[in-house]
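Shown here: the complex without one of its protein chains, the others still in place.
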Amino acid sequence: MAGNTFGSIFKLTTFGESHGEAIGGVIDGCPSGVKLDLEAIQEELNRRKPGQSAIVTQRKEPDTVAFYSGIFDGITTGTPIGFVIKNANQKSKDYSHIKDSYRPSHADYTYDQKYGIRDYRGGGRSSARETASRVVAGAIAKQILPNISINAYVSGVGNLKLEKPYTELDLSHTEQNIVRCPDPEMAQTMENYIKQIRKEGDTVGGIVSCVISGVPVGLGEPVFDKLHAELGKAMLSINAVKGFEYGSGFEGAQLKGSEHNDLFNNDGTTKTNLSGGIQGGISNGMDIYFNVAFKPVATIMQNQETIDKDGNTVTMQGKGRHDPCVVPRAVPIVESMAALVLVDYWLMNRTIKK
Amino acid sequence: MAGNTFGSIFKLTTFGESHGEAIGGVIDGCPSGVKLDLEAIQEELNRRKPGQSAIVTQRKEPDTVAFYSGIFDGITTGTPIGFVIKNANQKSKDYSHIKDSYRPSHADYTYDQKYGIRDYRGGGRSSARETASRVVAGAIAKQILPNISINAYVSGVGNLKLEKPYTELDLSHTEQNIVRCPDPEMAQTMENYIKQIRKEGDTVGGIVSCVISGVPVGLGEPVFDKLHAELGKAMLSINAVKGFEYGSGFEGAQLKGSEHNDLFNNDGTTKTNLSGGIQGGISNGMDIYFNVAFKPVATIMQNQETIDKDGNTVTMQGKGRHDPCVVPRAVPIVESMAALVLVDYWLMNRTIKK
Amino acid sequence: MAGNTFGSIFKLTTFGESHGEAIGGVIDGCPSGVKLDLEAIQEELNRRKPGQSAIVTQRKEPDTVAFYSGIFDGITTGTPIGFVIKNANQKSKDYSHIKDSYRPSHADYTYDQKYGIRDYRGGGRSSARETASRVVAGAIAKQILPNISINAYVSGVGNLKLEKPYTELDLSHTEQNIVRCPDPEMAQTMENYIKQIRKEGDTVGGIVSCVISGVPVGLGEPVFDKLHAELGKAMLSINAVKGFEYGSGFEGAQLKGSEHNDLFNNDGTTKTNLSGGIQGGISNGMDIYFNVAFKPVATIMQNQETIDKDGNTVTMQGKGRHDPCVVPRAVPIVESMAALVLVDYWLMNRTIKK
Partner (left out) sequence: MAGNTFGSIFKLTTFGESHGEAIGGVIDGCPSGVKLDLEAIQEELNRRKPGQSAIVTQRKEPDTVAFYSGIFDGITTGTPIGFVIKNANQKSKDYSHIKDSYRPSHADYTYDQKYGIRDYRGGGRSSARETASRVVAGAIAKQILPNISINAYVSGVGNLKLEKPYTELDLSHTEQNIVRCPDPEMAQTMENYIKQIRKEGDTVGGIVSCVISGVPVGLGEPVFDKLHAELGKAMLSINAVKGFEYGSGFEGAQLKGSEHNDLFNNDGTTKTNLSGGIQGGISNGMDIYFNVAFKPVATIMQNQETIDKDGNTVTMQGKGRHDPCVVPRAVPIVESMAALVLVDYWLMNRTIKK
């Protein structure tokens, strides 16, 4: 079915195009009785919003969320929470050139083929602008989850890679630089590199890593809705994502069982954690950690040859205001998707035993 | 909700534990009017089944599928297809030692924590035996999909890696060796390595790659049910999977936009295909290709220290018949999951335009 | 799961409380390429809205719908349609008296018990105000369905009953009187009766009948999602509904098979239609007709004894502006729900054959 709903119990349905009137969503299945910190939600949105630094898109959006229902005297009622974020800073004429042409490696061609019609302005529904709605819901989810901390950070930009595992990082540094890399030195190198990429009118990809601590044991619904499978789907649904790995990931494929097994301590925790906090698709209480690979943004300021609706060759110059590298802004989105998965599975887990 | 159903239109629900009476499933939403080749379905099962070579588990199962409904005179009726595969070769006493103990990096501990009870024999529901049901459904899905070819193969075992991209491989060689690697030389090296690993009583991980050709344009349901997100979830739901990447994958994260973009030919195809056949979450007609990382099987024949239900330290020796490396047998499972995703999205795509 | 979504392919998710900021919804799965008549949608809303005549509630709401997404140049894009209807005429002080008390036969008590909290003003989420969102979606559904006509009308108010079957009525008269009864004489009798009921500060129940013509053969998904079962659920989900019957209904239970069977004409149509257009849960092309029973509105202007949160006896006088009889305003809601069911099943039917 049309895929604009995420979740089974705590369900987010989003709507909205990049240059439409507004974006927004409905959260159904939010437990009642939660005292919401609305400022904290707005702060999460602010982490994601464009126009904030020299290394992201310069589009200025206030990204102010308005809640229309489901919250009474600041407390969730258990009824659906409808929310809207008005679009303010659309420069639609920036997109008039793609009205009939397809930008390479964008969704223009596939949307036109699938739907027979598309709102071309700003990428329409395919724009990453819709992730703002995910951040609203993720922020609410975070406020419901008990004692679970979700920390994402940039661990790779182009060829630059943060080699240290998260256990050797101070994640409180993440928000202290505009790249959102918790290693200050690497952060500076990354920042310089992104600025250079921007000057070239080019873009570059990167990696976002994430650590989730304090997860209770038992979350996950085998065999098809294993916790890591749902996390993977959640991350892969974010614009520009090309890969997901958790625990030992792709490197683990090279190991032997004698090297890979996590032996138990007497209290049920494990001495090592190559499993990444999930075994048999169910959380075991250890940290869940994963990496998400982002390809470079497809819109570049350099000229590209492409085609129009009729298959004619046209030359396109990138216009509009785009991120040279999405990963700094992707950090709160990755956290939001993780929060949505966890709160959904946390609620689901209440129905498992007699 | 409990996660034993896969798909939205073409839906597979499976049941069955490793040492229970039988495993099986129900396929709902299979289109009517499909003349099924039942032998071909059994052949797919035979590709997956244990006990077939020196590099896989020695458990002998006939794995014969019996269909109970939904097929009349060899043609699908559109009503649910119920099927059963009887278990035959359970050696439950092989598992009496884990009745009260937890094998490291298995699902024993998490299942006990989540459900408060588990069928410990052979890993119960967490055993990869349940993937036989997926292969039945995937085989049916393959017979429905029009002109789409799905070819998976082993591209990595431990440190051994097939460097050539699929475009330089003859995939018809895949079934000609017991490793299922399409490069005969590498296949032999891998086979020797796995046998050595087996002698050591150890296990090793690997990578399965997959190429899907002939996909029509337009499959995928943004924003949350993007085609690659659903493929990723499907693959991550297979036992022992730790990572999924498609198209340029994790390597693509290191590239620049000017290096990564797939320029168009006049007919809508692209000159390069780093996208991996999917843009904006929707297929564009080019080959879809992806890699799936498998960790080493957790059961090793060497002694391991572990704990029992009460947290006491116990020594466990691996028993039972296990795969030293799962990836040869994972090849038909990867293909089956791909087929299930594609047939589901292919059917869904009929509801998109007026 | 929380039940604020209706449909499987064409899915409506609604939000909004009676006295909150706004109500609205998101339609996901609307086919692309539909040229929408936005005025016609507003007109449907106007049919439903309060304050229009002397026999309905006097609350004045403009009930103007604003669309935020999913429509481009007046044509549906296949992306989610988000819409909002601002609340304007809340008189919340009318409800201060029920802040801590429970109105008999309302949802006050059950909502408080279930959620532990409720927005008491105007009945909060339990108010029939939320049906405005259903009418928006139903109006869009009507514009998608090919050549299907859906006509509901009032056939009963209190003891007054329109005895003629629909085949003997001119349904074009329905909109010509404020009761929405297609028999002008009965309509006048009903109108007088309702006015008298209002004077007494009381309310009365009624019956809404509906006829759907031009339904293609084949809609319905046995065994659990039979067409009439989904229609029944749709109607029963409307506020104040206590019963649903279709075709021969409860009377049919008294008949014999020899009296009840619909014999075939050579072209597949039937000579009689006690089946009500559905056999085996699937439409057969004949008219679908059904009756929906509405209980009297629970809020009456007379004093009632009731209890407060602490179980103390209190006397409550009805305040607020309420309908003496809901069925005139229920007519467009019944049509909307029918349209939602039909469009959903019409789209689903495209996935059935190979």
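Lettered A, B and C in written order, each chain numbered from 1.
To be clear about the criterion, a residue touches a chain if its C-beta (ideal position, glycine included) is under 8 Å from a C-beta of that chain, and two chains touch if they have at least 3 such contacts.
In this text the structure is predicted, and so the values were computed from the model without any measurement.
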Residue among C:V211, C:I288 or C:M348 touching the omitted chain: C:M348
Sole residue of B:I41, B:V65 or B:I81 that reaches the chain not shown, by the stated touch rule: B:I81
Where the unshown chain meets subunit A, residue by residue: 1, 9, 29, 31-34, 76, 78, 144, 347-348, 350-354
Touch list for subunit B against the chain that is not drawn: 1-2, 4-5, 8-9, 11, 13-17, 20-26, 28-29, 32-33, 66-70, 72, 75-82, 84, 114-119, 124-125
Residues of subunit C (touch criterion as defined above) contacting the omitted chain: 1-6, 8-9, 14, 102, 104-107, 109-111, 113-116, 125-126, 130, 156, 158-159, 197, 202-207, 217-218, 220-226, 228-230, 232-234, 236-237, 242-250, 252-268, 270, 274-276, 279-284, 291, 293-300, 302, 304-307, 311-313, 348-349, 351-353
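Methods note: only the chains that are shown with their structure count from here on.
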Chain whose Cα centroid lies at the greatest distance from that of subunit B: C
Subunit A and subunit C, separation of their C-alpha mean positions in angstrom: 39
Rounded Å distance, subunit B centre to subunit C centre (Cα mean): 46
Separation of subunit A from subunit B, taking each centre as the mean of its C-alpha atoms, in whole Å: 26
For subunit B, residues contacting two or more additional chains: 1, 9, 348, 351-353
